[in-house]
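Only one protein chain is missing; all other protein chains are in place.
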Amino acid sequence: MPILVHMLGSHSTKDIQQNINSSTSVALTTTSPATTSVELQPLMAQTDLPSEHDNTQEDRKEKEPVQPRLQRARACLLKGVSYFSGDMEVFGKWMEKQFFLLQLLDWVLRGAAQVMFVNNPLSGLIIFAGLILQNYWWALNGFVGTLFATISALILQQNRGAIAAGLYGYNGILVGLLMAVFSKAGNWYWWLLLPNIFMSMMCPVVSSALASINSRWDLPVFTLPFNILVCLHMVATGHFNHHFPQVLIQPRSELPNITWSEIDVPKLFMSVPVGIGQVYGCDNPWTGGIFIISLFISSPITCAHAVLGSAVGMVSGLALAAPFGDIYFGLWGYNCVLACIAIGGMFYALTWQVHLLAITCAFFCAYLSSAIANIMSAFGLPACTWPFCLSALTFLLLTTGTKRIFKLPLAKVTYPEKNLRFFWKLKKQEKMEKAEKERKEREEQQKVTEEEIILNEKEKLRIEIERMEKGGVASEASEGKNGETHGKDQAPGVEQQSTEEEVLTDYV
Amino acid sequence: MPILVHMLGSHSTKDIQQNINSSTSVALTTTSPATTSVELQPLMAQTDLPSEHDNTQEDRKEKEPVQPRLQRARACLLKGVSYFSGDMEVFGKWMEKQFFLLQLLDWVLRGAAQVMFVNNPLSGLIIFAGLILQNYWWALNGFVGTLFATISALILQQNRGAIAAGLYGYNGILVGLLMAVFSKAGNWYWWLLLPNIFMSMMCPVVSSALASINSRWDLPVFTLPFNILVCLHMVATGHFNHHFPQVLIQPRSELPNITWSEIDVPKLFMSVPVGIGQVYGCDNPWTGGIFIISLFISSPITCAHAVLGSAVGMVSGLALAAPFGDIYFGLWGYNCVLACIAIGGMFYALTWQVHLLAITCAFFCAYLSSAIANIMSAFGLPACTWPFCLSALTFLLLTTGTKRIFKLPLAKVTYPEKNLRFFWKLKKQEKMEKAEKERKEREEQQKVTEEEIILNEKEKLRIEIERMEKGGVASEASEGKNGETHGKDQAPGVEQQSTEEEVLTDYV
Partner (left out) sequence: MPILVHMLGSHSTKDIQQNINSSTSVALTTTSPATTSVELQPLMAQTDLPSEHDNTQEDRKEKEPVQPRLQRARACLLKGVSYFSGDMEVFGKWMEKQFFLLQLLDWVLRGAAQVMFVNNPLSGLIIFAGLILQNYWWALNGFVGTLFATISALILQQNRGAIAAGLYGYNGILVGLLMAVFSKAGNWYWWLLLPNIFMSMMCPVVSSALASINSRWDLPVFTLPFNILVCLHMVATGHFNHHFPQVLIQPRSELPNITWSEIDVPKLFMSVPVGIGQVYGCDNPWTGGIFIISLFISSPITCAHAVLGSAVGMVSGLALAAPFGDIYFGLWGYNCVLACIAIGGMFYALTWQVHLLAITCAFFCAYLSSAIANIMSAFGLPACTWPFCLSALTFLLLTTGTKRIFKLPLAKVTYPEKNLRFFWKLKKQEKMEKAEKERKEREEQQKVTEEEIILNEKEKLRIEIERMEKGGVASEASEGKNGETHGKDQAPGVEQQSTEEEVLTDYV
């Protein structure tokens, strides 16, 4: 059935285009307006995408080339956007033929963005800009970490596609950054680069080992290698060390002073971008804002869930009576940001149920981050992103009976918008297969019914013939050939002309 | 072979009935008399089951209908007992057609009992009675926990059979109860219901996630979700919290004052029911006694192992020089109770070897509970039921070469008596298959022997014929047609003439 296949093909192409539009609108509607309006407004004004999208959608419905010039401009813009949004696939392919060092830079930049599940070198570049805005020394350490983690993965001959997607770099940037952040030796203590390089180069080893385990459940390793290695370095050296001393972290031993009247509302709102910045250990709200932009460029759904997660973390902090300082500092936000992104569209296909699940996961993650921070402080350690890893893994291991919570196969995960298209295509295909099956069943049913009718009629006919022949034998014994013809005429509603038997076998 | 199948059927039916009797007697004999006599005596007097059982067994051996009236009464009683013992399957099936809220109540009650691996709403009801006897507020929290955990499982569309068996409720009741027990805010602090409901609703999520991992080794999740969630709540808030403060738990920092002359023997014996009560966080010995009754109703084997486990825990506490207060308070017992139940007949089919294994596991669990309590106290946490989970999982992961330690497939686990019946049926089937195989082998052997005999006789016959024909050739040389026969005889290794052929084929 080549026609059917062709129809399926054309359907799915159109389907994907519609998905692009609608998924973007979904991303914008999923965020609560209160929290996103501040950050997204300038972006919207700048790119003017959302309003255009709506128009395009309406145009598509009308299917009339009213304003061809405007439409062409829009198509151009969309194509332009597709070049630097998403995972920049075209750029990645072009890169493959370039000079090795340029490729390495691409991988490092993608690695920097992969912390937020973004496979986009432009986002990576913007993130590095944010880091430089925060602290030169930290940014340098982050770059060194990403670079050596990627090099180590190359030496260990890991999967080239994964390296090119920055999947071996993101743990490196976090290791580099956070080792600098938690070092008590201060900035520009050059010896720190030594353990930094060693730990970054261990990243692919630990990643590969964890992947061997997690792949059994089709789970990603998240930032577990970073958590393990930074905690390893910090607890191995500790606060009381001559070479690599760490900042002092101690467990809480008295009631924190919380006066609700003293709450600083602007700071509370500021904690949302700060929470996003804290994913990279940065407490500068501008840095956080820059990170939001970098997310929006690649995937608006990711960006929305990041902001939502940070807000959920802030609310949880208030609910669990955390000291205000911790909340302002974004410590309640960064794990929720990552957990909310991971569940909300990245590893699950985004539906309303999944969106609610992502919010639940963010609340659970906030609880967990408080718990883990308290436990780790007993060893002088920060919480790192353990809470995110554990909560996201828990929610990814969840099995439900509903089809609306669809976990993507790990190999198919790209970015929320593309994941959605994959999910929709899959659903459409299923629906089509079901429709096809139903059609066939209906046809078969019809055939069976028809056959039954024919069989009944045949039966009736035979009885009539028998009856008539019996009569014919008695009255018209002399006429041999007329009996048959006579019998046929008396069977009403049957259209046979030639011998009965032949016709019936044709039907059957 | 329909006759054989029928025999198998009738055999197994009888087998099951015998199992009911013998399994009960096994359960009663497995407990050391010293510890069980106190608790079981009243129960025995009340139901008068054991003595009757013995009689029935003897009657069965005699197989004579001496006292038909008494026997009928016994049958009636047994049938009546079967309605509310075990997992109350009949009641469960009847419930399926009832009003939803009534069903939910059934699930909640079963969930309450499932903490002790008992799938029985009547036991659940009695357990709630025990909880009310202990503390109204705790009982309320427990009920809320079970209810919301079950509702959450319904929302997440978990397996309906598992929900109906209370497998999503038992973590909920523990979460609810223990959050109330360890709260420093005192009774009737209504805000506590908020985290209680949130954590209960997280139970099915964590259960489902852990089941995804544990199912790879065909292991249950036990009370791991409860352990994780309660520890999560307690350490996330901690002792120094404005909203949800926890009781202060601190590590031991000096030698406990243990004077062996000051030991209080009645309190030591009382610690056995208290230990069973501590499974639900209750220190009232009467509550513990009520729990024992609820266990006995459903499964005497479970009940016996619970008492045994508690006794083992108490002895271990003395051996490891624990403060007497902890032993009296049942802290050494509750984990051993659960571990002993789990290994002794619940997940392994109960044999003498398994019974010894269960006692070993209880000792190991006692050791482990001391260790974990010391570690957890460093974070201000109680041991919860981590020791039980870890020791039981270790002993369930054990692989041995002996067939007497038979781990049931997880899907076949019900309650010890039924598990035993399953094991015996399996063994009988194996034996029968083996016997069948042996019979066939024997038959074949016989056939081969017979054939050999026939062949020997045939050989003898041939020699005789040859001998005779040779004599015949000499005497009857004048006959021409005999030449052919002669030729045949001279071909050695070629068989027989006409008459022989027929006879031999008849034999074969």
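Think of it as A and B in the order they're written, each chain with its own count starting at 1.
We adopt the following convention: contacts are C-beta pairs under 8 Å (C-beta built on N, C-alpha and C of every residue); 3 or more make two chains touch, one makes a residue touch a chain.
The shown structure was predicted, so the numbers you read here are calculated from the model rather than taken from an experiment.
Considering the whole complex, the residue from B:90, B:398, B:435 or B:468 that touches the absent chain is B:398.
Which of A:98, A:212 or A:402 touches the hidden chain is settled by the complete complex: it is A:212. Although one chain is not drawn, the whole complex shows that of B:67, B:374 or B:456 it is B:374 that touches it. Remark: the omitted chain is touched by one listed residue; of A:98, A:241 or A:456 this is A:241. Checked against the full complex, the candidates B:160, B:252 or B:440 give a single residue touching the omitted chain, namely B:252. Residues touching the missing chain, restricted to chain A, are 156-159, 198, 202, 205-206, 208-213, 216, 231-233, 235-238, 240-244, 378-379 (touch as defined at the top).
Where chain B meets the chain that is not shown, the touching residues are 216-217, 252-256, 258, 319-321, 360, 363-364, 367-368, 370-371, 374-375, 378, 393-402.
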